[in-house]
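To start, I am sharing the structure in question, which I have written as structure tokens.
Apart from one protein chain that is not included, each protein chain of the complex appears where it belongs.
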Amino acid sequence: MAEEKKEELIGVEFFSKIPYNWSMGPYVGTVFTEMKENKRIWGIRCPNCKKLLFPPEAMCGYCFTEFTHDNWEEIGDEGTVVQFTKAGMPIFDIRKGTFAFSERPLANIQFDTGPYIMHWLEEKDMEKLHLGMRVKAVWREQGRGRGYEDIMYFRAIEEKK
Amino acid sequence: MPERIGIVAVAQTKYHPNRAEVKEGEMAYEAIKQVLQETGLKYVNDGSGIDAAVTCSQDFWDGRTISSLNVASFVGTHFRCEEKVASDGINAVFYAMMHILSGEHDTLIVTTHCKESQTSPSIIENHSFEPVLMRGLGLDFLGAAALQANRYMNKYKITPEQCAKVVVKNRGNAKNNPYAQAPMSLTVKDVLNSRMLADPIHELDAKPVSDGACVMIMAREEKAKKLCKNPVWITGVSNCYEAHYLGDRDLADCKALTKAAKQAYKMAGINNPLQEIDVAEISEKYSYEELLWLEGLGLCERGGGGKMIDSGATKMDGKLPVNPSGGCLSGNPTEVAGMTRVVEAVLQLRGEAGSRQVPDAKVALAHGTTGICGQLQTVMILSNS
Amino acid sequence: MTTTPMKPTTPVIFSGHMVYTHKFEAGRTGSRFLRELRDGKKIMGLKCPNCNKVHVPPRSTCKECFSQLDKWVEVGSEGKLLTYTVLRVPRDAEKDVLKRQLPVAYGIIKLDGADTGFVHMLGEIDLDNIKIGMRVKAVFREDERTGNILDINYFKPVSKSRKR
Partner (left out) sequence: MANRVAIVGVGRSTQAARRPEVNDAEMINEAVRAALEDAQIDIKKVQAVLTNSIDGFDNFYLGDCLLVDGSGAYMKSGMKLHTGGTVGSTGAIAAFNMVASGMFDIVLTIGHQKQERGNSMGTLCAAAPGEVREYVQGAIGAFAQAAVEYMQNTDAKLEHAAMVRLKADKNACRNPYAHLRLGLKSIEDVAKSPILIWPLRLLDFCPQSCGAAALIVASEKVAKKISKKPVWVADHETVHELQSEVVFGGAEEKSQQIAARHIYKRNGITNPAKDIDCFEVYEPSSWEEMYLYEHFFITEHNTGWKLIEKGMTELEGPIPVNPSGGVLATNAIGATAMLRIGEAALQIRGDAGEHQCTKDIKTTLSSGLGGTNWTTLVLLKRSL
């Protein structure tokens, strides 16, 4: 009925901000410490199925063997861009509860040694980017022990000859 | 029920106020590793090992949208089956039992984990209240439990001393439990002198913030007998929802627990629970709850919770030892509390409860609650014969 | 280089937040209840035609007999206190959501004419001798009511003089 239409419907708003202190544990903790102190990226080579896992866990989820501290292997910080996207619209950032334009393109980068990492690209102009371009991590001067955030972005480097 | 489901291996981590040195998955793996070593089972698809996994965790506690991803690698989910129950851990055991009985798989690993210390329990608990009509009041489980405590204690004249006796008993029992988080030698006066959180609940009347995980392996009867020499059988189980709005319930009563207990007893063939049950592990997040849940479970008459604790019947040498493990009051995380009760019941029935062992226990009761003032009640009867 | 990486000496903690702004729709039933609080300072309930119970706060399904409720009833803004508690220590939920000066008293009130309890705050009350069964009365906010459960500020004791 017409009366129905103008019935005022009410919504109750809540701003919910839940704090978390996630522990990185011994394995990812080691990776974060190394990134902060020595600007190096490590992964774990599963002794059984030979997968190079990054970020590492206490156990290989593919063949269920447990890792020890001598399975570490350096990953290096160079790789090729497998896929990149520049979100045209603002993205909701659940860490802050706000919408924000990502000023840099986000790339899925495969390290030369095999594992992948999602991170920012330095180059903002999409035309200058192409699939398969080679990139290298640009490290923050003083690492803050927050892992991937200790890398500012990945910068294009010349192709391998 | 023609076929029975057996629990063949159990393990739990030492409950701790702040496991800051491990990730959630690695904490769960501490317990998972023990059951894998004990049974020698592997995650294989040929039916000779663990066929699938049932996990139990909450996205709010882990701070991650699909929180079973935290244990995915440790329970062998790659190209295999896994289902997550998002209620208290005891409900994951209940579901895993039905999963096996349905014939889909024969052997399951069932895990639960929760790190309360990494976040704010009060804010998360506030998210369980109906948003339009209750959430704005800023209540959490403590406030709601205090409303229930006052109502229950007022109606049946339960005294704060009687509630304090529960804490003295359970925290004392915890001294015999190497996994317990906070064993304490207390007197009633100590409890009543501890800081008042919300009338009538003192600090020691409430369960502490806790991190931990527990795990078990369950299998069909014929396979369970092959996997271990003393499997523990689940002979009766049921659960039931109460109303959500606190105003809809008589908080001095627990109808849902009474109904769940009746159904579980009927299934297990128990006519007189107080006589036939040798040991009980009850989820008491607050001291008054042990008394109220005893009434709901039919282990004493309505309003007789106070007299029951006074009589000492629930002490280790009493008629029906309750919470030899120290219960939730000596430290269990929210999600894990219910499954810890089942794990402790299994240890009692296998005679592996060490210095907290109830001599020749044959039938045990495990109980778990989910939600505000124990809205979802789960009762499980286990036996070793 | 196969030098082994440095193990963390102290636990590596990555702290962060999950932040949401959510708008929960009260629906037609809930909105009517909130509008009546805001505009008429009235507390409404829904009566179940089948089991004659008046649900306050109102919900559109009777959980006992699952019939749909649409018979609105106004209930009194006075009632009997079924139970209460006084929050003495700061709790994050209270701090974030309610933001009131501690200690805060909560109560469940059986309003005259209602068959279910109504969960709300207590105010203008001697926190140390709140008695179950005492009569209390709703005190509405006078300044800005926005159609929210907090349009009722709190329930205060009804003075002894007016015997019923």
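Going by the order they are written in, the chains are A, B and C; count residues from 1 in each one.
Convention: a contact is a pair of C-beta atoms (placed from the backbone, for glycine too) under 8 Å apart; a residue touches a chain by one contact, two chains touch by 3 or more.
Given the structure is predicted, the values throughout are model-derived calculations rather than measurements.
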Which displayed chains the hidden chain touches across the whole complex: A, B, C
Option from B:Ala31, B:Val132, B:Ala149 or B:Ala268 whose C-beta touches the chain left out: B:Val132
Hidden partner interface residues of chain B, rising order: 1, 52, 58-60, 63-66, 68-69, 72-73, 77-87, 91, 94-95, 97-104, 124-125, 127-132, 238-245, 255-256, 259-260, 263, 370-372, 375-376
Interface residues of chain A (partner: the chain not displayed): 9, 11, 14, 16, 20, 22, 24, 28, 32, 55, 61-62, 82-83, 85, 87-89, 91-95, 97, 99, 102, 106, 108, 110, 115-120, 146-149
Residue ranges of chain C at the interface with the undisplayed chain: 14, 16, 18, 20-30, 59-61, 63-64, 66
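One rule holds for everything that comes next: only the chains that are shown with their structure count from here on.
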Chain contact topology (line, ring, star, complete or other): complete
Of B-C and A-B, whichever chain pair has more C-beta contact pairs: B-C
Inter-centroid spacing, chain C versus chain A (mean Cα positions, whole Å): 42
Gap in Å, rounded to a whole number, between the CA centres of chain C and chain B: 29
Chain A and chain B, separation of their C-alpha mean positions in angstrom: 37
For chain A, residues that touch 2 or more chains besides their own: 12, 14, 16-26, 28
For chain C, residues contacting two or more additional chains: 11, 13, 16, 18, 22, 24, 26, 30, 34, 96-97, 148-149
Touching residues (chain side chain C, partner chain B) in the complex: 11, 13, 16, 18, 22, 24, 26, 30, 34, 55-57, 59, 63, 82-89, 91-100, 104, 106-108, 116-121, 132, 148-150
Chain C-touching residues of chain A, taken from the complex the two chains share: 7-26, 28-34, 37-38, 40, 42, 69-70, 72-74, 94-98, 145-147
Residues of chain C defined as touching chain A within the complex: 1-2, 4-8, 11-28, 30-31, 34-35, 96-97, 147-149
